[in-house]
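A single structure is presented below for examination.
What follows is part of the complex, with its chains left where they were.
Residue numbering begins at 1 within each chain, and the chains themselves are lettered A and B in the order written.
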Amino acid sequence: MSKRSRFKHKRMGQVGDIPGMIRVPDDALKPKISVYSYNADEVITSTGDEIDVIIKQFDKCKCHTHWIKVNGLGDATLIEKIGDLLKINVLVLEDITNTHQRPKFDEYEGYFFATSRIIQLSHAGDEMLNTQFSAIVKDDLIISFQENYEDCFDAVINRLKAGKGIIRTGGPAYMCYALMDTIIDTYFVVLADIGESLDALEDRLYASADKTIMYDSQHMKRELIMMRKVSWPERDKINDMIRSDSALISTEVKTYLRDAYDHCIHIMDVIDSYKEITTSITDLYLSMVSNRMNEIMKVLTIISVIFIPLTFVAGIYGMNFARQDDKGHIITDNMPELYMHHAYPVALISMLIIAAILIFIFWRKGWFNRL
Amino acid sequence: MSKRSRFKHKRMGQVGDIPGMIRVPDDALKPKISVYSYNADEVITSTGDEIDVIIKQFDKCKCHTHWIKVNGLGDATLIEKIGDLLKINVLVLEDITNTHQRPKFDEYEGYFFATSRIIQLSHAGDEMLNTQFSAIVKDDLIISFQENYEDCFDAVINRLKAGKGIIRTGGPAYMCYALMDTIIDTYFVVLADIGESLDALEDRLYASADKTIMYDSQHMKRELIMMRKVSWPERDKINDMIRSDSALISTEVKTYLRDAYDHCIHIMDVIDSYKEITTSITDLYLSMVSNRMNEIMKVLTIISVIFIPLTFVAGIYGMNFARQDDKGHIITDNMPELYMHHAYPVALISMLIIAAILIFIFWRKGWFNRL
């Protein structure tokens, strides 16, 4: 269980920090920069880890759209330099490095800023990684930031290189859409994985109701709640982009955003269904445990109750009532049954009959039926 | 239980696909095309499985309204060809083949696109089929798509052939309304079936509360939740159509849509009532099981408690306290009761009295009353 990971909601920075102050956590990765400059005809790629790579590319490709892809946020100075180069508000830079943003869309003079959450399964497959994606879109460029080096956008890069669709001609806002749409697509992958786990969980539930089912169900519920918390503002963000009157987002891109909006709604539908399934698994588990416990207690109690009168009868004939005559001989008139012929087998048979009657009564009352 | 079927929410397509890419699942059925061209005077029908059948019909019937009915979505090329012929946006074509759309209404330049969910009982009657219906309405034609070959719209075809009502003169938007209204009507059929199952379930509950009632109740609740998820956006869609200022939807058609809107609200009312009934069945079941269990435990415990003092008394007189005189004869002054005349019947009667007193006390306290 990865419960710990979700408890760390501490915001970077300290009480009373100057707003817009860029603080980088100690364990942040060193940035790697890739620049893709493309137009209808070609894609020119450079990579590096200094701001020079961007400036050189700008000089080289004057009639291109640029996609600057930054992986790793571990260098405050670099990010400040990028901010200076592109004339970005310090609050935006703070939001880029403070990786606990909800998905949001903010418009500024001459550019817009959007964040998403990338939800991925870890490579081990047993944990969900929730990292931040942020992008700034200006006239002829988009710059995107990721916390780590995960290759989420390989499919987009391939399409860009292959020149499929309108990706080379759609401008930076279309590229921004393409990246966000890819992120939303990964949500479906994660949900499919959760769906399979729920499937397996339900199978285990019907096979044997052990305690881990409850824990796992709670665990999945928390993951779903987390996904809901991500996809809800994601939907709002896309809606904000659709309703924005920014010149950067063309009508055509808005048509695509509407499609992404539908996907968000679909994701939230699936999450809701899955949450209901986890709830119903928990309820069923509790009811099965309680039923099984009741079943056990019932059987045990019935066994006890059948033996109790028999033991009582045995106790009766274990009593020492006796009369003795003068010679110390027992006179058989005080507990005469004890001294009768065949009294013992008769007693045993009586006990059997008592047991049989009790069993019959309990059976008639339906107490042997499964609950 | 058809739980599996509802877990497959995987979206067709893969992460990073080009938006508007048409992917057809492997098990999709081969399309069958029927074209109904009609005006006030006549209905001309053609069927086929190639796009030619549409083109020919267009040539033949120039003053008709066309209803192109496509059953089966298993041929991506055909759907692309239809898209080219009618000049439909690729995102719309993607939505038609990606059969997990919520009901929605989208307006485009010169046409509108609407989807519904068809909810039907399977022929075996033990499962609910949730398939997609989508329709594009242009100036003089409507093209509808279904996932399978089910004959949901026979009633509409019959009305069309008989020329009843305004169906031949109402234009393609009225035809779209007629198809959607038919789909909503089938919801009533499905709900009536669920209502009867709930009736039967309640009868079974009062007859004998076994575990399957809980499972069946949960199962029905999920079906109702699924129907609610379908009818809620269905209502919104119809509302969008009513509020649309598209020239394709006349005021008269809007009057009919308002009627369909009322039906949706009625459906949601019924679904809510049924959900409450499933909840109350579950609650009653749990309370009955708990009551029955309590009843059993109470009876068993009362039986035990009545016998415990009796067994104790028998234990007392099973003790071996004895004094012997020199000759090994027992002197009767240590447990004198044992040696008294009629001590044994007196002991038995005492036990009976103890039992009677206990029973009387428990009866006075009302412990024999049913809970």
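In the analysis below, contacts are C-beta pairs under 8 Å (C-beta built on N, C-alpha and C of every residue); 3 or more make two chains touch, one makes a residue touch a chain.
Source: prediction; values computed, not measured.
Every protein chain here shares one sequence; 2 sit in place, and the complete assembly counts 5 copies in total.
Methods note: only the chains that are shown with their structure count from here on.
Chain A maps onto chain B through a rotation of 70 degrees [Cα fit, steps of 5, range 0 to 180].
Per-chain CA centroids place chain A at a distance of 26 Å from chain B.
Listed in rising order, the residues of chain A touching chain B in the complex are 153-156, 158-159, 164-165, 167, 178, 181-182, 185-186, 188-189, 191-192, 195-196, 198-199, 202, 255-256, 258-259, 262-263, 265-266, 269-270, 272-273, 276-277, 280, 283-284, 287, 291, 294, 297-298, 301-302, 304-305, 308-309, 311-312, 315-316, 318-324, 328, 334-335, 366-367, 369-371.
By the touch criterion stated above, chain B contacts chain A in their complex at residues 3-4, 6-11, 13-20, 89, 91, 94-95, 100-102, 104, 106, 208-211, 214-215, 218, 221-222, 225, 229, 286, 289, 292-293, 296-297, 300-301, 303-304, 307-308, 310-311, 314-315, 317-320, 327-330, 332, 335, 337-339, 341-344, 347-348.
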